[in-house]
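Okay, handing you the structure first.
Of the protein chains in this complex, one is absent; all others appear in place.
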Amino acid sequence: MANLISINLLAIFRDKVFHGILAIAVIFLLIPSISSLSMRQVTELSITLSLSLLSVILLLLSVSLGATSLWKDIERRYTYSVLSLPMERSAYLIGKFIAIALFLLLTALVLGAVTCLVVWLSSGIYPPERPILWSALILCVIFSALKYIVLIAYSFLFSTVSTSFFLPVFGTISVFMAGNATQQVYDYVHSPAAKALSPLLKHAASFFYYLLPNFSAFDLQINAIYAIPLSLKGVALPFIYFCIYTPLLIVVAAIIFARREMK
Amino acid sequence: MMPKAREQKYYITFLMLAACYSLVVIALADYMRNKPFLERLGYIPSVNTLKVFAADHKQLLSASLMLKVQIYFGGLIEKAENKLQVPADYPAMSRTIDAALKLDPYNMDGYYFAQAILAWDVGKPDLANTFLEYGMKYRTWDWQLPFFAGFNYAYFLKDYGKAAREYQRAAELSGNEMFINLAGRYMQRSGKTEMAITYLGMMAKSARQLSMKRTLLTRQTAFLQVLKIEKARDTFFQHYAKLPTSLDDLVHAGYLPVLPRDPYGGTFFIKNDGSIDSTSGFAFAAVKK
Partner (left out) sequence: MNVIEFTEITKVFRGKKGFIVNALKSMSLQVAKGEVFGFLGPNGAGKSTAIKILLGLIRSTAGSARIMGVDVNECSARLSVGYLPENPSFYDFLTGEEYLRFVGRSFGMDPSLLNSAGDRILRRLDLWEARKRPIRGYSKGMVQRLGLAQTLIHDPAVYILDEPMSGLDPIGRALVKEIIRELKELGKTVFFSTHITADVEAVCDRVGVINKGTLLTVDTVASILQRGVEGYVVQRFLPDGTTDRQLVPKSDLHTFIEQSIASRWSIERIEPKRKDIEAFFLDIVAVEQRHETQG
């Protein structure tokens, strides 16, 4: 397993796409100067911009790595040479997943450190009215990474059923959008304003709410930006949710992948 | 390819995880429903759509909307100072601020701007107060929102009871007794202009954007001139026991050395009830109300 993880990490580090995406991180340098445009909340704006940039980079990474990794191995016929080695298909899949997840976590931590630096610099320009809640900022970065790891698990699930990369790429993007919207849709459908909707639609909304990932639960940006203390429940519940939801997706992906023919 | 036994192991793992999942997801859903700062529904549809597409970039989108408003407003002020008459689209600005605040109800730029523009330039202090009260639900620590709201109640809406309540709140949040005193002074008519000057000074001091600062200072200058005229008027009243009919009376009687100039380009005049106003209405652009 360690062998597989290290090989897949090497694959990411030697990938050109990865270099291109990391180049986007240069935008972090511009954040302090953009933030000073704000009238009243320089520090808040710098946190907002940094977290959003971080989120965009992680999204690009999870789509480009997660959705294409397996597809690339099949397309370039690496699977013949690798899967004929004495390893379980599930080991191959999980090793690949862990490598990408680790890499994403690593990127998040590095860029999180850059975020802290940027925020610290901005707060030096114009002191914030409320002290920065560093713990919320750091947790926000980590939870952002967790959210995208769930997304990668989805991209793996799509890759195991599809032979082209359309489903993995666009399926992953759709899950990302849906995962961010489920909470709002659910709230709306169950609010008095939506009384007129048919019960069938409401049940469908509830069904998808419980099936699709709830990315709103991982969104701690409000807490990080406006220094609002986090509740234990607000951190623990999403984390446990992550610890169950991700393996669930990977197990399904492993079952499907084990049945797949390497034609 | 998997032999049967191993395949079974996977199915069992799957079932166990699925059982755990159903427990956790219910707890999570419950928590999310009761989350304190969860935004409730009933917004205009366009904001809703925005929210869906903003995904987890709501704060960013909100900030960028505010930036757009600021840039628009900055350009407006520049043209006005160059004596260009450009009708400002205040409804659009108010709509954008509204969207920005719905996306990110914590965005202080939005409230600050709503107060500075809606209350003064658009002449809709009640709308500004609706925004401010919405914001107070989120920015529960912020003394500035009740301070603005209190000012609007006292100065524009003449609802001194509500003003006193807001100032009380501002005082509690900031730990500054000054706001209580301010509330008291609004009760007197003569104090009104002085309070506006203090208020504008405070806002200008904390303004970061140059165009905003200039706007506030211009308005403060106008009110300083008004205060000068009011003082002269009061002295005139003491001596003659009647109000001057025009400002020229005050100059001729020697209570004003020269007639003060309105920085907005209008002319000051005295109303029948003795209050001082200007033909400019204390704004550059023609206001579409």
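By letter and in written order, the chains are A and B; residue numbering begins at 1 in each of them.
Following the convention adopted for this analysis, a residue touches a chain if its C-beta (ideal position, glycine included) is under 8 Å from a C-beta of that chain, and two chains touch if they have at least 3 such contacts.
These numbers were taken from a predicted model, which means no experiment stands behind them.
Of the candidate positions A:Y78, A:W134 or A:F166, contact with the hidden chain is made by A:Y78. The chain not shown here is touched by just one of A:A11, A:V118 or A:A217, and that residue is A:A11. Listed by residue number, the positions of chain A touching the unshown chain are 3, 7, 10-11, 14-15, 76-88, 261-263.
Just so we're on the same page, only the chains that are shown with their structure count from here on.
Chain A makes touch with chain B in their complex at residues 36-42, 44-45, 48-49, 51-52, 55-56, 88-90, 126, 129-130, 144, 147, 176-177, 180-181, 183-184, 186-188, 191, 193, 209-210, 214-217, 219, 221-222, 225-226, 228, 233-234, 237-238, 240-241, 244-245, 247-248, 251-252, 254-255, 258-259.
Listed in rising order, the residues of chain B touching chain A in the complex are 1-2, 6-7, 10-11, 13-14, 17-18, 20-22, 24-25, 27-29, 31-33, 35, 37-38, 40-42, 48, 51-53, 55-60, 63, 66-67, 70, 106-109, 112-113, 139, 141-142, 206-209, 212.
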